[in-house]
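So that we are looking at the same thing, I have put the structure below in structure tokens.
The complex appears here minus one protein chain, its other protein chains still in place.
A, B and C label the chains in the order they appear, each numbered from 1.
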Amino acid sequence: MNHIDLIIPVIAPLLAAAISLSVGWRTVTKWANSLAAVTILGTGLLFAFGTRSRHVELFGGLLRSDPLSSLLLIAIGAVGSLVTVSSVDYIERELSVGATDRSDARQYATLVPLFLTTMVLVVLSNNLGLIWIAIEATTITTAFLVGHHRTRLSLEATWKYVVICSFGITLAFLGTVLLYFASVHSGSSPADALNLNTLVRRAGRMDKTVTRLAMGMLLIGFGTKAGLFPFHTWLADAHSQAPAPISGLMSGILLSVAFTVVLRLKVVGDAALGVGYVRNSLLIVGIATLTIAVSLMVSQRDLKRLLAYSSLEQMGFIAVASAAGTELAFVGVLMVIVGNALAKTVLFIASGQLQSIRHSTLLEDLNGVMESSRLLGVSMMIGLVGLVGLPPFALFVGELSIARAMVNANLVLPLLVTLLLLLVGFVSLIRHLGGMLLGPRTADEATWKARPSVYVALTLGLSASLFVGLVGSPFSNLVSSAAAVVAR
Amino acid sequence: MSASEFTTLLDLVASVLLLSSVIIVWRRDYGAMIKLLAVQGVAVGGIPLVSGIYLKDLQLVVVGMMVILLRGGVLPWVLSRRLADETAGSRETKPLVNTTSALFVTALLVMVGYLVTHPMLRRASTPETRAIPAAFAVILIGVFLLVSRKRALSQGIGFLVMDNGIDAVAFLATLGVPAIIEIGASFDLLLVLAILVILTGRMHAKFKDTDLDALSELRD
Amino acid sequence: MSVPSVTGTLVQIVGAAAAGPLLIGWTRQVRAKLEGRQGAGVLQPYRDLRKQFGRQSIDPIGTTMVFAVAPSIMAATTLMAAALVPLVTVISPADRIGDMFAVVGLLLLGTVSLVLAGLDTGTAFGGMGASRMTTILALVEPTLLVAVFALSIPAGSTNLAGMVANAARRGDLVLSPTGALAVIALLIVVLAETGRLPFDNPTTHLELTMVHEAMILEYSGPRLAILEWSSGVRLLVLTGLCANLILPWGIERGTGSVLSLCVATAAIALKVGVLNGLVASFEVVVAKVRLFKVPELLAGSFLIGLLAVTASYFVGSQGR
Partner (left out) sequence: MTDLQSRPVEAHRKEPRGSRPLLVGTSTILVGGLSIVLGIAAMSGGIASVSISWLLPFSGLQFSADSTSGLFLLMNGAVGIAVGTYSIGYYRHSHSGTFSLMMLPLFLLTVIAVLLAGSVTTLLLMWELMAVSSMLLLLTEYRKKEVRDAAQWYGALTQLGFLAILVGTLIMSGGSAGVFSTLAITSHHLSESLRDLVFVLTFIGFGSKAGLVPLHVWLPRAHAEAPGPVSAVMSAVMAAMGIYGIMRVDLELLGHGPRWWGVVALSVGAVSALYGALQASVATDLKRLLGYSTTENMGIVVLAIGMSMLLGGYGQYELAAVALVAGTYQLLAHAAFKTLTFLAAGAVHSATGLRNLDLMGGLAKRLPVTSSMFAVGALGASGLPLGAGFVGEWLLLQSLIHSHFGSSAPLEFAIPVAVGVLALTTGLGTAAVVKAYGVGFLARPRSKGAESATEVGLPMLAGMAVAAVGCLAVAIAPALFNGVLTSLMTVLYRGVSVSPPRLGAILSIPGFAGSTSPILLAGSTVILVVLAQVAISSFGKTNRLPNRDANLWACGNGILGERMQYTATSFAEPLQRVFDNVLKPEVGIEVTHYDESHYLVERVRYSRTIVDSIEDRIYRPVLRGFLWGANLVRVFHSGRISRYLALGAAGLFVVLVVSH
């Protein structure tokens, strides 16, 4: 049976991009972009909770949909919707103060749905080569979004972003080639030698040394895009210089999408090499990432960089968690992904508002938020609570599940190290953000008013996180079956 | 084409690959580097072309032509367009590592390339796979260029050398990944290079220089 | 609750209450004689009390209830202690009401009320005395408890009657390492608690040295009388307790006859008299230590008490 509907979430944003490219920044563009994101969300929900089988394929296995990809489609759609809605306000505000011009607005409106397309493609691809192409394409589509402001700093950030990411991703291509070599030599037909299912099936017969080399390259290569050590260095710069909604998209979802590629590869690696190799690599890379992230959070002075490093921290955390490899661990990982996506998007959207008012992202300039706007302050406060892993939000459930899984997998020592590092991150976040939100206001200004759309986005994001964190089914069933896809 | 001719041709290709990389490390003149890059690109494309002719596989021949067009023509051309606008000089003036050391490192990298690829040779020893160490060394030399050069343009060159190496490995090891992926990857590469070139242009406009050491304002 | 036991308790309370001032007079007289003075006679404290009771009560401006009630609390806690401590009899019905901890606590309560009264006046003297007294009492308590602890281990009880009865039964407790060490510690603490030299000079009014007197500087008339009387009774009760722990001979142990009560009373009078005579002689030869040397002294006695406990574990463990 042909499931042509799999390409809907790929096509919809492409159409939106085409519209934006052709008509520029207009009302129809704004609607089209939001609609495209909502379509992704809708198809995700449909694939996840619809009546048909949850595992389907298209184009001979080039694309497929399973619970994991459905979950990520939902996440992309949700974050994308929040971002496209709040982008309207963001761009309008920039246009009104002359921070951007109409052609850049057109570029922005074109690239955002393209970016969504590439992420959807990563999620839906079942072919390692295609995944690689799509991941590299996320760099291409976001390069000019990061450089949207055309300032010296954003140029610097873009350059680093493109060069470091391409470097890392190129290594992943090398890994892909090597894996292809191993796969072909184990008897796969060249046509579907890179099909993930084939890879898993053939894993036992693949050359160990080559596969080890390939897995190593793939891990650090795709790890680049997930912000993992040693290619994490682009992340903070890009996230802090990108327009706030784009930071939200990148921090909230792009990293996680890239990370699920690592998860899918882990299945191949485990099948080919036994659990030790990938597990140890993930532990080392994860703890290194965590250490770096929290170290840079401790005395951070820039709000957006702080949030970026917090994403890095979460990525390190879920890398360590994935080492446990059980279904419960992946449940935790996915809950962290979801919780982080929602909280981070909310905080980035809100920080975009702050930035556009105070024209700075330095924490010292952003003081007294609660005094200036109670609503913004409270939503950031709740976002903060959600971000640091306190209940009743999704991240808490994630951390709890991960802790359970790691104890179960006899990874108590890494768990303790990880939690201590997370504690440093926790303290840094409440210290910096708490001070920013609650501290006295030095700027002399009237109370702020943001557009209702922003508040809608904030409220929706927070309530979704609350719902996911507190109430079980049907969402938790989806998460369970998504976790089962990559679990041993 | 006989088997021995085929082997000779592949050996030639491998030598060209390796030699061009070494000379790129040696030279500091961008113009020369870009020309060498074009030569290297042709050599990479030569692998599937030669194999295609040898195996009488039309698809491989087409792929080879495409690769030669892209890596030997389009990409160097994009870079040289950039070079034409460069006013800060057409030489890499102050690399992080001086030429002598760089050559020494290159020698080391070639050895590493051989060591790393050793297991692949053990697995299947064909004329193609025997050339893999050279291709692998090219990758490592590309990485070295990327790390040790400070100007924006030479980073682009390093990146391309590395990518050439990977593509060469792909062709040598498996006669190329499936065509759709090869096409997609090449398209990606082209776009990345285009972006880099555009960014170099913007950088030039902003900083009047493309020394990447100037790019260290974003830090904690 | 038998008649003899109740009688014994009553004798204790009344006797202590009556003889407290006498004891003060006695120690003063001993000191005077040793210092080569004539002395005012052992009955002088009674004459002082009569005079004070006849005077008008004065309320210093700005003081509160605390100031007015403190002497009464002092008196009440002292009397309670007199009832609980086995001076004459070990079969007192009051014994079950409070053990050594209760006695220590009650005495402390009296001291605390006095400290508060000193603070209540709001004078520099009152505050100074209160501050110094608080420092001393904070340090005295551990020593006291550890010493009691040491003595209670061989007895298997913290109730004083049990401890004294045990001492009487064994007869040689004071000669055992535990007993000797504990009693030394206890004696030092009693001196501190009752404000004797070398901790406090009971006769001084020099602001640099006084502790107890500084707190009660604002008192006069009946309240002062009550306070003076209480401190006499306190001295009696505590030294009486020490005496009975060292030499429990003669104490009423349940025969209940009038004769044995009389003997017990006479014995305790003798013991307290001799002990206080010794204390007074001791006071003649020592000088008051500097306030900040006091902690050293108390730390020393704490250590002695601790040694006593340890000794009791190792020596006394066979006996249990």
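By definition in this document, contacts are C-beta pairs under 8 Å (C-beta built on N, C-alpha and C of every residue); 3 or more make two chains touch, one makes a residue touch a chain.
Since the structure is predicted, the reported quantities are computational estimates derived from the model, not experimental observations.
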Contact list for the unshown chain, restricted to visible chains: A, B, C
Which of C:V6, C:L137, C:V174 or C:L278 contacts the chain that the document leaves out: C:L137
Touch criterion as defined above, residue of C:A32, C:L109 or C:L270 at the omitted chain: C:L109
Contact residue for the chain not shown (choose from A:A36, A:A350 or A:A405): A:A405
Candidate in contact with the missing chain, chosen from C:P4, C:P222 or C:G277: C:P222
Missing-chain contacts mapped onto subunit A: 159-160, 163-164, 167-168, 171, 209, 212-213, 216-217, 219-220, 224, 229-231, 233-234, 237, 291-292, 294-296, 298-299, 328, 331, 335, 370-371, 378, 385, 390-392, 396-397, 400-401, 403-408, 412, 415-416, 419-420, 422-424, 426-427, 430-431, 434-435, 438-440, 468-473, 475-476, 479-480
Where the missing chain touches subunit C, by residue: 53-62, 64-66, 69, 71-73, 75-77, 79-80, 83, 96-99, 101-102, 105-106, 108-109, 112, 115-116, 118-128, 130-132, 134-135, 137-146, 149-150, 152-153, 155-159, 162, 217-218, 221-223, 225-226, 291-292, 295, 302, 305-306, 309-310, 313-314, 317, 320
Contact set of subunit B toward the excluded chain (per top definition): 96, 112, 115-116, 119, 143-144, 146-148, 150, 155, 212-213, 215-220
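Everything below uses one rule, namely that only the chains that are shown with their structure count from here on.
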Mean-CA-position distance for subunit C and subunit A (Å): 77
For subunit A paired with subunit B, centre-to-centre distance based on mean C-alpha positions, whole Å: 31
Junction residues of subunit B - those touching two or more other chains: none
Junction residues of subunit A, two or more chains touched: none
Residues of subunit A that touch subunit B when the two form their complex: 127, 129-130, 132-133, 136-137, 139-140, 143-144, 147, 150, 152-153, 155-160, 162-163, 166-167, 170, 173-174, 176-178, 180-181, 184-185, 190-191, 193-194, 207, 209-210, 213, 236-237, 240-241, 296, 299-302, 305
Subunit B - residues contacting subunit A, complex: 116, 119-120, 123-124, 139, 143, 146, 152, 155, 159, 162-163, 166, 169-170, 173-174, 177-178, 180-181, 184-185, 187-188, 191-192, 195-196, 199, 202-203, 206-207, 212, 215-218, 220
